[in-house]
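Note that this complex is displayed minus one protein chain, with the remaining chains in position.
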Amino acid sequence: MAATDRRQLVRSGLLLLLALVPFGHQAIAATLPVDNVDVLYHRYDGGGMVIDGPSVLVRKGIGSSVSFSGQYYVDSVSAASVDVLATASPYEEERNEYTFGVDYLHDKSILSLGFTNSTENDYEANTVYFSVSQEFFGGMSTVTMGYASGWDEVGRVGNDSFSEEADRRNYQLGLSQVVTRNSLVGLDLEVVTDEGFLQNPYRQNRYIDPNDSTAFLYQPERYPETRTSTSVAMRALYYLPYRASIRGEYRYFSDTWGINAHTVELGYVHGLTQRWTLEGSVRYYSQNEADFYSDLFPFENSQTHLARDKELSSLSGTTLAVGAVYEWKQTSLPGIDRLQFSLLVDWLNFDYDNFRDVTAAGDFLPGEEPLYSFDAYVTRASLILEY
Amino acid sequence: MKASIKSLAVAGILACLSPLAGAEAINVPAPDFTLESRSGENLRLEDHRGEVVMLNFWASWCGPCRQEMPLMDELYSQYKDLGFTILAVNVDENREEAHRFLDKVPVNYPILYDPESSVSELYEVQAMPTTVMIDRNGNARYLHYGYQPGYEDEYEQQIRELVRE
Partner (left out) sequence: MRSLSIFTVSALLAASFAVSGCSSVKPWVKPYERDNLADPVMSLSRHGKADSYMHHVYQARESARGAEGGSGGGCGCN
């Protein structure tokens, strides 16, 4: 019998056998994340803020279809940012976050369920999330759908009677598609809706003093109680003729507060040796300001909604990032299958187009202060051990 | 003939809606092939006629392969004297990768190299790893796609059954 005839036979045997299998979707052997410990030290330093802390994640499978994970995360904040200096005094605080998750492998799909609780002295956030991920088309396509629901309690230090709430829902859809042996593309969509108290209770906005036009006064922020945003992102990753990859990403963002934003990122990863890789990336971000944003309002309560939160200003940001990764597969260490250590340093720079620095030295008329800008370094040291 | 084409077409459509299950029974002749082995000599499937052959397709970058190969090595040492062998076809393009992997995950059964993917194509390998159980008469009897903990028990059960035939 010729090889091709036999091949036909294998094929027909296979197809017939498939016809007998109950209805489902074409998917091949999804696998749960492997057992691992992921330890991270992170530090953010810039714009008067220093935020650092550890993060520890432990993941352990039970049997062949269930994997549990738990994460503890800390932000130790030392704050003396421009917002703080303008209207308050520098402070220190700590945020603690716990996440528990379970992943369940069922019939070639992975179902994930989790809960996150984050607390600081004036804010508590809770989130439950659920997602389903499935491979299709001979493993060339992966579709992920996710839903998250969050409810936050907003407090205010020094005012025990202040208590507000905010609810949040995230709808996520992701498609990852293998295009060739050397390239893959990803498409992500996320819609987020918020409802409730959405502003920062400490921040204030300013208006021209009606009795003295060379001075300004502060009034509380007043945001809409709902916000819906949509983000669409495309990514492409290409394996170069040598052991290296280039990556390109673009994201478009739009929300009901009138903000549109664009994010572009280019990355390069270079395999130096079997175990060492170096990486670098450039990211550019820009947004326009919210409909109700102003650096300086003309008079008190001049409009329904008032904001001078610099995150709602028109701004642009640039990031330059470098990193080195040491990856040791099949280690000789007892009980450890794979070790990965990464040191990543990012330099971020933000320029505000309509947020002025009221703390700037010198005599300025309201609205004539220099525009604010700052830069920051983000350092991450990460150790991942698979066992 | 017309009917069989029709049934194939129907099967094809259904195949699109069906999962490739972990393990299934079939009974079709296993296509013959010859590949270079780790020892340097060429190995031919036909030459193992009369033995039960566990034909395994694996890659150095395949996580589940790393899990199942030590278990397969245990099966190999346990059943090789009963007319059983394993032929493990490595699909890596770069043979160095396979060697590095085998240094860390040592196995005693024969490793074959298929850098051009000709045998993988011949068997229409649908997942990594893929395992085909071939009986003493050269017929493919069981197909396994992927690996999940517990598959080794199915392997052993099928090896026992086929060795007894």
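Chains here go by letter, A and B, matching the order in which they are written, and residues are numbered from 1 within each.
The rule is simple: a residue touches a chain if its C-beta (ideal position, glycine included) is under 8 Å from a C-beta of that chain, and two chains touch if they have at least 3 such contacts.
Note that this is a predicted model, so its numbers are computed, not measured.
Contact with the chain not shown here comes from a single listed residue; of A:Ser76, A:Thr228 or A:Thr359, that residue is A:Thr228. The chain not shown here is touched by just one of A:Ala125, A:Val154, A:Ile208 or A:Ala290, and that residue is A:Ala290. The chain that is not drawn here is touched, among residues B:Val91, B:Val107 or B:Leu162, by B:Val91.
Annotation: of A:Val66, A:Leu187 or A:Leu371, A:Leu187 touches the absent chain (contact as defined above). When the full complex is taken into account, the listed residue touching the unshown chain is A:Ser382, out of A:Asn126, A:Gln219, A:Thr359 or A:Ser382. The omitted chain makes contact with subunit A at the following residues, 25-26, 28-31, 36, 38, 40, 42, 44, 55, 57, 71, 73, 131, 133, 135-146, 170-182, 184, 186-193, 228-233, 235, 237, 239, 243-245, 247, 249, 251, 253, 255, 257, 259, 261, 263, 269-271, 277, 285, 287, 290, 311-312, 315, 317, 325, 327, 340, 342, 344, 346, 348, 350, 378, 380, 382, 384. Panel shows subunit B; residues 13, 16-17, 57, 59, 61-64, 91-94, 97, 114, 117, 120-121, 125-128, 130, 146 of it touch the chain omitted from the view.
Going forward, only the chains that are shown with their structure count from here on.
If you average the CA atoms of subunit A and of subunit B, the two centres end up 42 Å from each other.
Across the complex, subunit A is touched by residues 7-8, 10-12, 14-22, 24-32, 63-64, 66, 100-101, 104-105, 122-124, 126-128, 140, 143, 145-150 of subunit B. Chain contact summary for the complex, subunit A toward subunit B: residues 1, 3, 6-7, 9-19, 21-29, 31, 34, 63-65, 105, 107-108, 138-139, 274, 329-330, 337.
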